[in-house]
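One structure below.
Only one protein chain is missing; all other protein chains are in place.
In order of appearance the chains are A and B, and numbering begins at 1 in each one.
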Amino acid sequence: MEAVLFFAAALGALSGAVGVVALRNPFYGVLALIVHLFSLAVLFLLLSAAFVAAAQVVVYAGAVMVLYVFVVAYVGGDTESAWEPIPGQRFLAPLVGAALFVELSIAVLGSSLLALGTEGPDVEPGFGDPAGIGKLLLEDFLLPFEASSILLLLAAVGAVVLAGRKGEEESAS
Amino acid sequence: MSATAWAWLVLLFPLLGSIAIAVGYRAIPARVAGIVGTAAIGLAFACGIAALISLLGDEPEARHHASSLWDYASVAGLDIKLGIYLDPLSAFMVLVVTGVSTLIHLYSFGYMRSDEGYHRFFSYLNFFVFSMLLLVLAGNFVLLIVGWAFVGFASYALISFWYRRTTATRAGMKAFVINVVGDIGLVLAAILIFRELGTFDFGPVFEQAPEVFSTNEWTITAICLLLLLGAFAKSAQLPLHTWLPDAMEGPTPVSSLIHAATMVTAGVYLIARTHVLFGLAPTAADIAAFTGLATLLVAATIALVMTDLKRAIAYSTMSQIGYMVVGVSIGAYSAGMFHLMTHAFFKALLFMAAGSIIAAMANEQNIDRMSGFGRAMRFTSITILCGGLALAAFPFTSGFFSKDEILAYATARGGMYLIFTVLGYLGALLTAIYTFRLIFRILPGRPCPEAQELIDSGHLAHGPPRNPASGEEEDTGVGFPGAEHHIAERSASMRIAMAVLAFGALFVGLVQIPGVDAVVGDFLDPVFEGSALSHVHPSVGAEWLGLAIGAAISLAGIGIAYYLYVARPETPAALQRRFSGLHTFLYNKWYFDEAIDLLVVRPALAIGRFANRTFERLVVDGLISGTEDVVGAGGRLVRVVQSGFVRSYALLLIVGFAGLALYFLLSSS
Partner (left out) sequence: MNIEWYIVLSSLLFAVGAMGILVRRSPVVILLCLELMLNAGNLALVAFSRMVGNQEGQVFAIVVMVVAACEVVIGLGLIVAIFRRKLPLDVDQLRELRG
């Protein structure tokens, strides 16, 4: 049962990823990414990370992707030209990608982490619950927590600044 | 007070005079500056007399004192003190220098009156006297070199006194550069002496030298040859003599003091002072003697055809110093020093008289344009005649006794040294001829326009101020001679100075009449006791024979000059036409200047040009621009990666990461 779910979700994630890369129209790419994100959420659930899965759906697929949709709608989805100005890029890219995959896989599979060959230790039912994650965030990882809140503030300010150029730019042009 | 205390005072007064005039030159009026300067040297002379008297109070063998004020340099095995050495030789030089300097200061008081640089002149002149006294009183080689260098500087400052004249500044530089060549020799000699003997002080050096060096060893010969280099540069002997005629660009009192009486005799003093070392290196002494002889003859031949009055007297100086160098090199020490003294008198006098005549000629120095001053300027004529007679060694003048004493000594040494006697008498003949050539041109005959003007109206000739060497017009402000000219007849200070010198030129020889008295000889001989050569004494009879021959030659020379320039005045022109090649050769000073230009100046300039064009351009610039180019090219190479394409950056990033991962995988497996 678990294996079936895994392969289904894996297939979904992979096809979503390939769709993002391959689809010409960026709008379709966004949609493919949403599929990918949902598949990943399923995979998270399989790994007993309930809260992360929920956050993935709510934050990522929910908020971030909506933002993408708005921007793509505003900007428009032009298809790109076929001609490649950088010599060798089209040739090297898949090679490099493949090399990367192979290396990483070898690194993982050939490592001496024996635990990789298992399903992981037995965990209590509350593994991955918001309570546990919240506890960690507020106790052991307080600094990253606060830092990420500052980061969010920066991002918000940055967005306002970038978006607020409207007045200058329209009068200049 | 002790003798050395007086000696320190001798050094102090000129220094104070120089500083006082230099510091207060705005506040002090001109006359006062002149008086201060002259008084400073006069006081030094008085202290010199006092030192002499004090010295005479000692036993003849004990007449040498060293005294030092403080340590000059005491490091690492060196122990140099600011010390002086007073013995008959240095006392003699002090008296000659201060005595003649006082008279020249007195002369300058009147002569330089209208010059705007009056204060500067006296300050420099006082400084020069101080340096010269430092040189002769120095008790160790280091202080000698200090005095030597100061004297060179003072000479430079005074030659280019009229600094806005290009010819003068160039002459000053020429003198200085040639002096520096001599300085190198002197310094190297001092270093070698220190290396061999471990000390710079005169006393210990001269005591230890005979023990440390064996005769004609190469070190002592090298030391002596290097000392000769210094001596010849300072005393204008061949081949370092070319600066002296050009040094006549300086004011006449400068020529009189520095380039006749004192500075150029420094080389002679040096050889006399280091006679112990020369005694151990007879080869070097012989080289010195032959160089002196060569200079003697070459300079005399050039003086025969010189038309510039001051330059002719300069060549005469060169020739007479040749006699002195011969004297102290072959062992006639006191004779050479005696000739130094008499020469100081009559040569200074000749320059002073020449200055007076040139002033009357409105700064014209060409003797072809001068004549008839015998009637126009009585006093100057008499004094120039006195000086000329002494120079030509007319019987019973001072020059007569001094010059022939040297030649008698040469005869007494015999053997090879008879060459000196023979050629020395030839030189004496030439001396008489050229001296009276000048006198018979200037004094008798129909007065030239300037002289005529003086006779008729008593006005001094006045033309536009000109550079005597190049003839170009110049103005009369600071850096140029003053507008007014001063002749002896109109200036009391000049007359007093010239009169004293004339008296000395005629009669000072009487202190050293062979067989009658030997004031100078007795005084100086103890200094040279240790030298083997000083024991060679010509007999009184031989000396009188020499004097007789000298008298005959002198009179013959005067007679020849009379024939050529008074009786048959057309003869010189005819001779010039017949021997035009020889005349040109002599007139161009044996082409020494051209030879030095060819052998030394041009190669130096060529090396400089090579260094600039080739070495500088290729090596230095090449190195620097080359580095710059390499860096630039490297930068250009690297810039290729900065294409601006984000995707290629990303590619490089991932390739790099993949490469790293590969490396780690491989290294861990």
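Keep in mind that, in the parts below, a residue touches a chain if its C-beta (ideal position, glycine included) is under 8 Å from a C-beta of that chain, and two chains touch if they have at least 3 such contacts.
Quick caveat: nothing in here was measured; it's all calculated off a predicted structure.
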{"item": "Residue numbers in chain B that touch the chain omitted from display", "value": "638-639, 641-647, 650-651, 654"}
{"item": "Residue ranges of chain A at the interface with the undisplayed chain", "value": "2-3, 6, 10, 13-14, 17-18, 20-21, 26, 29-30, 33, 36-37, 40, 43-44, 46-49, 51-52, 55-56, 59-60, 63-64, 67-68, 71-72, 74-75, 77-78, 80-81, 85-86, 89-90, 92-94, 96-98, 100-101, 104-105, 108-109, 113, 115-121, 123, 127-128, 132-133, 136-137, 140-141, 144-145, 148, 151-152, 154-156, 158-159, 162-163, 165-166, 169, 173"}
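We adopt the following convention: only the chains that are shown with their structure count from here on.
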{"item": "Chain A and chain B, separation of their C-alpha mean positions in angstrom", "value": "99"}
{"item": "Residues of chain A touching chain B in the complex", "value": "85-86, 89, 92-93, 96-97, 99-100, 103-104, 106-107, 110"}
{"item": "In the complex with chain A, residue positions of chain B that touch it", "value": "643, 645, 647-648, 651, 654-655, 657-658, 661-662, 664-665, 669"}
